[in-house]
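Shown here: the complex without one of its protein chains, the others still in place.
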Amino acid sequence: MTESTISKSFKRNEDPRLLTGNGNYIDDIDFPGMLHVAIKRSDYAHARIKKIDTEEAKKIPGVVAVYTAEDLGDYWRPGPLQVPPPTAIKGSVFHARPLECIAKHKIRFSGEPVAVVVAESRYIAEDALDFIYLDVEPLQYVGELEKTLDPDAPLIHEDLESNLAADVVQEVGSWEKAAAEADVVIKKRIVTNHVAGAALENRGLIAVWDDNFKILNVWATTQGPIPMRNSIARYLGLMENQIRLMNPDIGGGFGPKIMSSQIDDVVVPWIAMKLKKPIKWVEDRRENFLGTTSERDQVHYAEIALKNDGTILGVKDVFYHNTGAYNPYGMTIPLNTQTHVISIYNIPNYYTQIKMVFTNQMVVTPVRGAGRSHGIFVMERLLDFAAKELGMDPVELRRKNILPPEKLPFRTGVIGQDFVENVLDSGNYPLALEKTVDAIEYEKFKKEIQPKLRAEGKNKGIGVIMFTEGTAVGPYEGAKVMVGVTGKVNIVCAYSNQGQGHYTTLAQIAANQLGVDIKDISVVIGDTGQWQWGVGAFASRGITLVGTAVHQASVKVREKALELASKLLNTPKDELEVADGVVRVADVPEHFISLGELAMRANPTRGTVEEGMEPGLEAASYYGPPHGATGYGCLGLILDIDPETAKVKIERLVITDDCGTNINPMIVDGQIHGGLQMGIGEAFYENLVYDDYGQLVTASFMDYLFPQATDMPEKFEIKHLVTPSPLNPLGIKGIGEAGAICVPACFMQALEDAFEGMDLDITQSFMGPSKLFHYVQKAKGA
Amino acid sequence: MKPAPFDYYAPTSLSEALDKLTELGYSGKVLAGGQSLIPAMNFRMARPTALVDLGKVKELSYIKPTADGGMAIGTMTRDSVVEEDLLVSERFPILVKTIKHIAHKQIRNRGTFGGAIAHADPAAQLPAAALLLDANLKVLSKAGERWVKAVDFFIGPFMTVLEPEELLAEVVLPPLAPRTGASYQQVSRQKGGYAQAAVISTVTLDGADRVKEARVALFSVGEYPLLASKPNQVLAGQVPTAEAIEEIAAYVAKNECDPGTDIHGTEEYRRNLVHVLVRRALTEAVQQAKK
Amino acid sequence: MTQKVKVAITVNGTLYERDVEPRLLLSDFIRHDLGLKGTHVGCEHGLCGACTVLIDGHSARSCTLFAVMVDGSEIKTVESLGTIDNMHPLQEAFHEKHALQCGFCTPGFLMTAVEYLEGNPNPTAEQAREAIDGNFCRCTGYENIVEAVQLAAKKMAAH
Partner (left out) sequence: MKIEGTHVFNGPREDVWEMFYDPNVLASALPGAQKMEMVKEDEYKFEMNVRVGPVSGAFTGEMQLENVVKPDSLTLKGGGKGAPGFLNGVGNVKFKEQEDGTTLMEYEGEVNIGGALASVGQRMIDSVAKSMIRTGFETLDKALAARLAAKETGAKAVEFKAPTEAQFAKEVAKDMVKMENWSAETKLVFYIVPVIAVIILLAFILKSCGA
């Protein structure tokens, strides 16, 4: 038997191409005669459209067309709901208001498209934007979450009775009972930060209509090629196979690129068919900030009930969730928040209510972390406040309430984003805590180091928090694995890759069954012309779902190869092995047949075949889990704060994570690194700010602070636990979001710890130095 | 994010450049390194109708020592060239330190010494350095030359005494006196980012360690770089003490700067930074002077 | 206003003579006029560094320069380093250290690092980190990039 290719840090197959400038990203695709689109976006946050005058813009040399909602005629209609709400939660309310591709009667956020220009170059298209005159009746902006439901709040969708987008209550046990029996009940108003996905590459879409073959070729930076293809087909009245939607290389996704039914995929293909010209739209950075989706904005009224010994009796969390001007992405984010408040703790009584509200802000859809970090932030903050109240050490309080391994799998009783009950499937939570506490030398820091530092007037603080990462949710993904006549292997799927390393990890999974060098395995991701079925890249589900499908398909192909080889080599299957690109007799290795030869033989060109025979050395497989797999971990931070300037330096960062089997540990660590960077960004740098009139005032990297190299700690110290998930044959859980989930809660605990004797009482997940300065000033005054 | 169209002129000599600026008047704008102007043009915040690119006016790019021990720097000299110049680092180490805080290498490789001063961004390092080092600015137009002291040059955010037909041609730095120490102190949200408050200081001591002159330039805390007067008033002729420095720092923070509140920091926070940074700057400059 | 200006710019050793609009950004000139797509555009306001190229040996953001400004200059882009089959030691180091994920920012990092390593053949981790501070990466958290720059220094010294 050859060596396993699983749990090995293979260098990535895709690297040489990307490193040498041979990547092929959306804006790298050019066609002769291609026309370029620029979008006229509203400067107003809330307004009624009186008139849009495009006449002057049309006169500019080089401008080919200008379209408004009116010009789209019958083609204009509100988009479909990309994610429906779950039906399993009784009594829940959801008012679906999906996106309008171009605003027709009303503008609901600043940055909303009102017209598109098609021109010979992007430069000319942008010139024309200045000559589109938008005449509006400005309306009052609605932005403050807690005021959106006031009786006198202006209505964003005027056919609704209020700005309520959804109301969902879930309860396990009885909060009332827990509160009544508790020794201590703590209530806090907790606010989570509003951040952007900010992939380095902006979004883009190219559409080319082939009028001879009636085929629409589309290249898009989407994280969900199949849903986008289907959406375009439905809009344009085409069959699915008349559209070939392809992912080029994608320069980062982080959530917002999953959104479809926006102006790009609705209007650009329509223009391509209308003008019969290749059409390109590539978003610029300011548009990305204004018009692409963002996340994290919630206001929680959270309570925790405990006994004096620290035992949690219950948690109540009623929160406002900002969905922006529309809610095309359903309930995914706030449902994640509901499931993640529980985290890894034993909470017998839990009441949670979502009040999803419309605001005059950009649409909210998942950004790496997607509701999870908010839930973790709320729970961990509550525990910190409780520890303070009870005079307990924060780590001790956590120890007391962690679910022990023997309680797993643990059914939480809360319906999650995959519409089924959230289950904590596997792991050893206390061990993750102890591993981190040991590695960061928590006891020593608290008992020996910190007292000395304090005596020297230094402000260093330590934080340790726990987290879960709900990953790998359904419904399903699929893949096809094929051995070619050259003996090389090809994997096709319609997932989407934005840098996660699928070209390598999926190859590793197939190689493990097929005994081929991973360099001889090519992977096609996100080409609907090659594979028809799938959902998309979200919820850290790629390797678990597609990987399992690839694994299952590879097992089938291996089986097929063995069957065929058994006949050709006249040897029973169990005496054969698949290795080094051949099937051979285990004891007589020189007696073999190559996989390429088998592939030839698997497609007979003359003669007859047995009934039921399936040609080709290929197989397809689908995988859909019963529910998501839950990763988890523990983060420890030591922060060094200059009390005079409130500048914060991360002195140490230790993370323990359990994402089940690591297909490629190098890539797993890379995912943790990137997640941590976003988490650090959320806690200390990144912050989308709207002014009181609904203007986004942070629409550039001058004001939206992108975490830089020197903002990171010297080292991300990563510890691993590996508890294979029982849900899939390879035992995988996702890892994409862990780092982004855990940082803010830990950051705030460490900050509070750094200022001994002061009650900073931090209730928000963003803490820039100026804010910290004022928190300290306030605490000093108290 | 593509710039609006403009007319472009690339004179190859100084006289040609001055002719062009006179001809264009208010509709012309000088393009030096472009590192501030072009981003603004890409956002279409700036829409100059004509640019006069000085990139080919080679005679504006030089670093020359002056006989008195100072330096003369041509306006088109790249920041990174000044940063790496050995004589500059010998005569004005504080200038090198200051330049290292300008954005990142890629920007300093294109940004120009005079361009940054003429741009007069209130958050920029070089206008403040010019002020601190009492630079003499040579202003040229077709009509002739005039010299302006840095302290008289800046009149508002992005505003200077330059008329549209004029250009800043040379920056002359008078020599630093012996026993002069200096310090650069800045707090920005990120390395290379805009300062929330910044202080550059020089302190010159006499043989008895009494202060001959204390200069403190502040930037990013007002409409243009500011030269605080309190430090020299208090310290001149005195042996500097921690108490005196603290008193100065508190005074300057309260009375000699005008920071505003923006999304990154409140006025109160930034005044606090000025307080801390003035103290740190003077303390370090004094220590350096003693070396 | 369709004034065109004649420029002669050498890119990766080849002299290109073109008539360009003055407002054409150098990044667009390299990518779309010359077809060298390895240089990427991430922000177009001079902060992210994805468009970094070398101009007469010095790193610069090609999105905040007009092509006309570099008339007569010599430009190097990522395509000048190595090929898929014969990577530059810096590219090899990025590969070995997993210093890229989506790869979009990578060419900018490479061009920044290639200039840096020329003058700093043996950087500490801290120095390497500062050297790449003007380039944004959203995927890696930078740690592996820092290690790759250090590894590249070793590889280049051995060459």
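By letter and in written order, the chains are A, B and C; residue numbering begins at 1 in each of them.
Here is the rule we go by: contacts are C-beta pairs under 8 Å (C-beta built on N, C-alpha and C of every residue); 3 or more make two chains touch, one makes a residue touch a chain.
The shown structure was predicted, so the numbers you read here are calculated from the model rather than taken from an experiment.
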Handout entry: Visible chains that the absent chain touches, using the contact criterion stated earlier
Key = A, B
Handout entry: Contact partner of the left-out chain, one of B:Gly33, B:Gly74 or B:Gly265
Key = B:Gly265
Problem - Absent-chain interface as seen on subunit B, which is shown - result: 26, 36-37, 40-41, 43-48, 119-123, 156-159, 163, 194, 222-223, 258, 260-266, 269
Completion exercise
Where subunit A meets the chain that is not shown, the residues are 43-45, 110, 130, 138, 286, 289-290, 691-693, 695-700, 702-703, 768, 770-771
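Quick note on the criterion: only the chains that are shown with their structure count from here on.
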Practice task
If every chain is a node and every touching pair an edge, decide which shape results: line, ring, star, complete or other.
Solution key: complete
Completion exercise
When B-C and A-C are ranked by contacting C-beta pairs, first comes A-C
Exercise for the section: Indicate the whole-number Å distance between the mean C-alpha point of subunit A and the mean C-alpha point of subunit B. Expected result: 44
Handout entry: Residue numbers of subunit A (touch at least two other chains)
Key = 123, 284-285, 700, 702, 708, 710
Problem - For subunit C, residues contacting two or more additional chains - result: 21, 23, 44-45, 130, 133-134
Problem - subunit A contact footprint on subunit C (complex, rising order) - result: 21, 23-24, 31-32, 35-45, 47-48, 50, 77-79, 81-85, 87, 91, 94-96, 98, 100-107, 110, 125-126, 129-130, 132-146
Handout entry: Residues on subunit C engaged by subunit B in the complex (per definition of touch)
Key = 1-3, 5, 21-23, 25, 28, 44-46, 49, 52, 55, 58-61, 63-66, 68-69, 71, 112, 115-116, 130-131, 133-134
Handout entry: subunit B residues touching subunit A - in the complex, by the definition given at the top
Key = 1-5, 43-44, 187, 189-194, 196, 263-266, 268-270, 272-273, 276
